[in-house]
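Below, a portion of the complex is reproduced, with chain positions unchanged.
As written, the chains take the letters A and B, and residue 1 is the first residue of each chain.
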Amino acid sequence: MKLVSAIIKPFKLDEVREALSAIGVQGITVTEVKGFGRQKGHTELYRGAEYVVDFLPKVKLEIAIPEDLLEVVLEAIENAARTGKIGDGKIFVMDLEQVVRIRTGETGADAL
Amino acid sequence: MKTINRSAWLGAGLAAMPALALADGAPTLVDASTISAGDTAWMLTATALVLFMTIPGLALFYGGMVRRKNVLSTLMQSFAICALITVLWTVVGYSLAFTPGNPFIGGFDRVLLDGLVYLKDDAKLTTHPLAGTIPESVFMMFQMTFAIITPALITGAFAERMKFSAMLVFMTVWSLAVYVPVAHWVWAPGGWMADHGVLDFAGGTVVHINAGVAGLVAALVLGKRVGYGREAMAPHNLVLTLIGASMLWVGWFGFNAGSAVAADGRAGMAMMITQIATGAAALAWMFAEWIAKGKPSVLGIASGAVAGLVAITPAAGFVDAKGALAIGLISGVVCYWGATGLKHMLGYDDSLDAFGVHGVGGIVGALLTGVFAVKAIGGVEASLSAQALGVAITMAYCAVVTFVILKLVDAVIGLRVDEEKEREGLDLVLHGERVE
């Protein structure tokens, strides 16, 4: 199994979620994160004090999937999250050794 | 009433006090029929409005500007000062400020408010010579709300780093050693500044210059916040600040129009003048910032409004609509500079600009009162030099005494929390609480 972790622009969340749903992904865990990267941040100004805020709001999706779904999942995320502008984000893939569904105790691909 | 020039306040008083004008300035027992229900109705309301300026107005204005970890401790300062000064004013502050004594300080006639009475069966009560148509209880309360907001304003200068215990001790001493005497010199019948022709309608000098200068001294004595200039210290929630600024704006009608101590034409003019200057100052700061920095900010327009309110305070009973517009526009731009250029130039960390807004705005307003006052409106002649004198003396006295008090408190119990606690945030460290 694989754990796919995707950092995307927040307003793309709904589209990505729908795309994943369409290809049969049943579970996603989402975290609000701040991203530092090539895309530059903005400046805030409070009574003459300038704060350069480097980070940008992003959301991180974590999706545990069976190995064979990997390609379609990556494709689905790429297509749904892409705007073509800097800051679209990254997808990271890691190996997932074990999964347990807490409710039932099922493990492995059954637990996804 | 709030005219340093003694003949001025006596003059101002004439309309409002048909029944008494005492040579010695002491409150007297009068018939209940002396009281004007209309004036009393307005002064009860004005008192509520000025209290509302401090809690929750100022508390929110300041609370929104600090970092989240310090918001409760910032609110707590205003609230605790409100409770503390209430008791202090009752015990001895009012007596020392507003009863006859010598030119420098009042007497002890009203300690624990002794002698301030309302006698139901006899249909008698006391009134103060500065406000002959309302009960002395209402006059005392109205003045108390001024005594409360002044120290609360100072807290903006040392936000996010002072010990709560040290703050309480400092404010106790400061209120008695700075606020009370200055109020006596300026407002009490017989105060020594009362014959120098300085005009201060509603407290530009006593409240705002006093608080601003004390704040500046405190910012210098306490030093900068840990990380100042390197770490982001952006206001955590300007919604709170804008609510607070709005409450200050509305409450200021009590402050300025209430200083007419009557529901009359003078109160109406004061309200109108206040509104005009405030609107103009808010726009002035907004456009100044828009031009200088490319964006009009919420913090900017709110600060501009407060700057206008501060600057018009000494002038509210003396100028006309055009004067109010001018004072508003000038103070908006000058305070913008005070809270940005001046502060960065001199490098002190006046965290929430107690000096940049209240000090600078108070000075601008006091001086411009000398320029724009209209004799027909205020009934008194204004003089720029007299205004400058009032400003200078207040600044000097306040700065020196504030410095001494702070150094003493520092020596005895210490002024600042230590660095690690400052990092963790005062809410948790001092009060054991947290905003989720």
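List of remarks:
Operating definition for what follows: contacts are C-beta pairs under 8 Å (C-beta built on N, C-alpha and C of every residue); 3 or more make two chains touch, one makes a residue touch a chain.
Here the structure is a predicted model, which means the values were calculated and not measured.
Formula of protein chain copies in the complete complex, based on this structure file: A x3, B x3.
Assume only the chains that are shown with their structure count from here on.
With each centre defined as the average position of its C-alpha atoms, the distance from chain A to chain B rounds to 53 Å. For chain B in complex with chain A, the touching residues are 65, 232-235, 293, 295, 297, 299-300, 303, 339-341, 343-344, 353, 356.
By the touch rule above, chain A contacts chain B in their complex via residues 44-49, 51, 53.
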